[in-house]
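Every protein chain except one is present and positioned as in the full complex.
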């Protein structure tokens, strides 16, 4: 699924920015590369060599999970995939910054008297990207 | 409620660290000061004078919401009060860092096949602090 | 010398903020404590227990040397002691932010057609603090 997301992002002529490490981040970068796309890894550590092999541009932030805030400022749109509390923090900040944001198999969250925006959930990568790209203007 | 939390933290001889601005952050700092406590404000901006008047030590991070990650590393325990997506990002990072964390009138969140820890919810400040201080070792 | 600086800062009823680790940072914190002062350590790592034993409030930034920028925003005034390239980066940012800044046994730097402010150099801790406190208004 992450591979298909990365591939779909590149096929839509967008640049993939992700956390640059293994797992979902690596599969997405591999997918973007398979479609000839450009990939950016926003690493938590201070060594550019920590990036997975599919990352073209490794930004060694050295900030740990504070780098999630940079992703939520930099991306024109966000697809959140799967679990992890770091992912939840990214979703929260991306929504807060008004970035179009959609999830696949990820967190649901709510509170009483909520005024904050909802996180839409897509059934598959194609639906997620169709929704996302229709809302990104840059 | 935030006032009572701040007061309770100071009465238990702990230092209050919060975001340093208005609203919940100011009420909590005011409560801690009322009980003779020490208060730290971890500001998003780069001007120490942005802190509310109840903050003794204003740390001007200049990081925006990336400062939430610092709070989640620095605090020995966290009480999350009320709404806001910045608060949700702090809860996520505090749980991720293994800090004892409890909520009052705040977010509920879940996902399928969750392996991440739960956020306990307290009915009032006293219950929240009783739970929190029983779990903090430092 | 660092011990005397820390002691002098506390004797002038100011709070010491430093990098929180060993060497100059530890001697300064020890001096401030000896005079009954309050000490803050702005740590590069993400573990508050890394602070030296004379730090009251350990802020675990997790930012590495990016935390130097926070010190240069937070301090009302800066005394730079000794060498190290991290110290040079702090001097540069503190001067840039318009904070009163003075050095002891530290870097000299210049460039052609300089428009940036000079770093005054003091012969001893007392002179440094006399100069610094005469220029701090907060």
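Letters A, B and C name the chains as they come in the text, with residue numbers starting at 1 for each one.
The definition used in the following text is that contacts are C-beta pairs under 8 Å (C-beta built on N, C-alpha and C of every residue); 3 or more make two chains touch, one makes a residue touch a chain.
The structure presented is a predicted model; accordingly, all values stated were derived computationally and were not measured.
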From B:14, B:40 or B:66, residue that would touch the chain that is not displayed: B:66
Contacts of subunit A with the absent chain, listed as residue ranges: 15, 38, 40, 42, 46-49, 57-63, 69-70, 73-74, 76, 97, 138
Contact footprint on subunit B, counting only the chain that is left out: 46, 62-66
Residues from subunit C at the interface with the omitted partner, ascending: 63-70, 72-73, 83-86, 88-90, 92-93, 95-96, 105-116
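Here is the rule we go by: only the chains that are shown with their structure count from here on.
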Subunit A onto subunit C, rotation angle from CA fit, given as a multiple of 5 degrees: 180
Residue-number overlap at the subunit B/subunit C interface, same or different (half cut): same
Averaged-CA centre spacing for the pair subunit C and subunit B, given as whole angstrom: 27
Between subunit C and subunit A, distance of the C-alpha-averaged centres to the nearest whole Å: 39
Multi-chain contact residues (two or more partners), subunit B: 63, 69-70, 73
